[in-house]
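Okay, so here's the structure we're looking at.
One protein chain omitted, others in place.
Chain nomenclature is as follows: A and B, assigned in order of appearance, with residue numbering initiated at 1 for each chain independently.
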Amino acid sequence: MAARVTMPEGRFMLAFPMLLFFGAFFVAPLLLLVAVSFFDDPDITVPGLSQYTGFLSDAFNWRVLGQTLLLGVKVVACTTLLAYPIALLFLAAGPRLRRVLLMLILVPLLTSVVVRTFAWIVLLSREGVVNSLLLSLGIVGAPVQLLHTELGLIIALMQIELPLMLLPLVSVMARLDPNVVAASQALGAGSWRTLVRVILPLSLPGYAAGVLLVFASSTAAFVSQSVIGGGRLIYMPLFVYQQATTLYNWPFAAAISVILVLAISLVAFGINHLGRSARGNIHG
Amino acid sequence: MTDRIGRRAALATGGLAAAAVLSPRKAAASSTVVAAHYPNTWETAYRDVVAPVLQQRHQIELVITPLLAFDQVARALAQPRGRPPFDCFCLDPGPRRTAIERGLVQQIDRAKLPNLQGVSPGYVDEWGVGVAMQVVGIAYNPSRVEKPTGWRDLFEPKYHRRVAITGFGSTFGTVAMIEIAKAFGGSETNMEPAFEAVRRLLPNVGAVALNSAQLPSLFQQGQIDIFYTNTNNVAALKAQGVNIEFVQPDTGCPAFATTMHIHARSTVANEAHQYINVSLDPAIQAALQEPPPMFIPTQTRTPLAPEVAALVGSHDALSRFIQHDWGVINPQRSAWIERFNREVRA
Partner (left out) sequence: MADGARRGLDLDLWSYRILLGLLGMLALVIMVGPVLIVLAISFTADSSMRFPPSGFSLRWYEALFDPVRSSQIHRAAINTVQVGLWATAIGTLLALLAALALARARGVAARSADTLFVTPLMLPQISFAVAALVFFSMIGFEAAKPAIVIGHVVVCVPLVYKTISASLSQLDPALIESSASLGASRLRTFRRITLPIILPGIGAGAFLLFMASKDNVAVSLFLSDARTNMLPIRMWQMLEGTLDVRVAAVSGVLILATLVLMLAMERFVRISDRLR
């Protein structure tokens, strides 16, 4: 570990404005949320645990929670599968192609998430672009149901999440020594073997960062989940919204929020831990 | 669409603002009323038609905040103290009842609403005034599916994969589900037959929308060809060139009033009354019934436009449309929403 750099005490004072800001406008509201969740009635007068016991004693709610986390995992898996080829192309590319690739990665950010989500309605509907393409190529005989299915939702989410996965991955690739790859291949290792044994382990730190972002963002992607997922796919953020705005049950909305936050934090902590130990392995 | 708006504005201004134009007073607004309205059609219509007249006649600036009825109540509940989020609500029966029960609205002063003259007494109570009627029925695409006759048709094999349903998250979703329950032998207190029908349909449903707002876009994209909705949505889609027709189910159409209310803590109650009064003006109501948005007037001094008359017959006939008891419905809604979530879950 690097020697501790001695810093003048005064420098820490610079963090104070941000700490104050976070204390007042991030930590305090969240603590309030936790406090509200420990009330039994919508008017927030009777303290109690009934929101939690109510939520946790119902198998349906557990399934919604599980489904939400599972959605995150599936989106992570799919973005991994699609992001690595781009990252590998980036690794093999010269400076000019690298620049082009980076710009392509940033293209989704050019327009609003809301608009991109609705674009998928045009793309995925029965008479949409995807179905017309599949029909005219003769791949399917009748239109495939894509809107309001988990597959459709995952596709739509990938558009939003791919840049989040690719940016950290590409930044790792940019720092990776091309000689390592060349050496592996010179030693007779095939492309697949080089990928699995050399490139994947070296890219793990960036990958772990990407996984964390994609997981957190896709489990919370309220707009896409409701617009593309429709009424039959129910995820936790929708639950929160429904309880708060249609049923006016703030304590229950708060309790669901707290449970969702805890679940995501737990998974994030796990991923972080894995990422760190992977990093440890590479250097050790 | 521009022509329509121009025509409507002309109707409104010509009818009652002539005097104001001829004797111009100070142009600047002396006060502001913040009114919540349903997004899109309602918001646009009130901004185009009502706001200019309110400005001219009373020097009141109308600021419209677009929120669905349930969201209006949620927002008001979330701000139990201090300045209210808006001065006027625009609600349908379910949320209206909640707003009254939770003490969110103040009583209206009939003396300040001279235009109540001509409004059917059934649309007025001490808490608010009906400014338009919503009529719920079935909409379909005539070039793609046969004309349906009633609620039971939605579940017939000939409409398989073409029908969209939506649950209890909106008022017209709720009344439609009640009518479906009735069509299969249920009632306002027995929703079981509706859930039963939905369960049978699920494998062949075109879409289950999360809320009623999602339906028009699914229809436009050809994902579905038949769904339940109100006449305003059908008029709005027609204006966009969408091939859509409205059908009155054989068991009759449910109808309910869209009501305006004044927030309990509004500091501009007088001005809010003036806003509601202008909304009830026969000329304004006449302007607002032009399609789109084709709002059905509650003001009987407004003769029905041909399009509206073709739909509902007469003011008198309108009062005989199906009504529901929201005192019975509201306590059950939360359980219905939860049940619907569970039933339709993929």
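In the analysis below, a contact is a pair of C-beta atoms (placed from the backbone, for glycine too) under 8 Å apart; a residue touches a chain by one contact, two chains touch by 3 or more.
A quick note: this is a predicted structure, and the numbers were derived from the prediction, not measured.
Only one residue in the set B:S31, B:S120, B:S217 or B:S319 touches the chain that does not appear here, and it is B:S217.
When the whole complex is considered, the residue among B:V34, B:A69, B:A99 or B:V198 that touches the unshown chain is B:V34. Only one of A:V76, A:L147, A:L212 or A:L247 touches the absent chain when the whole complex is considered: A:L212. Contact residues of chain B toward the unshown chain are 2, 34, 36, 39-41, 43, 47, 63-66, 78-83, 85-86, 213-214, 216-217, 220-221, 236-237, 240-242. Against the chain not shown here, chain A presents residues 4-5, 7-8, 11-19, 21-22, 25-30, 32-33, 36, 81-86, 88-89, 99, 102-116, 118-123, 128-129, 155, 158-159, 162-163, 167-168, 171, 190-193, 195, 209, 212-213, 216, 219-220, 222-223, 227, 236-237, 240-241, 244, 250, 253-254, 257-258, 260-261, 264-265, 268.
Just so we're on the same page, only the chains that are shown with their structure count from here on.
Mean C-alpha positions place chain A and chain B at a centre distance of 38 Å. Across the interface of their complex, chain A is touched by residues 70-71, 73-74, 77-78, 98, 102, 166-167, 169, 207-211, 214, 217-218, 221-223, 333-334, 337, 341-342, 344-346 of chain B.
Across the complex, chain A meets chain B through its residues 60, 63, 118, 121-122, 125-128, 147-150, 226-227, 229-234, 238, 242, 244-250.
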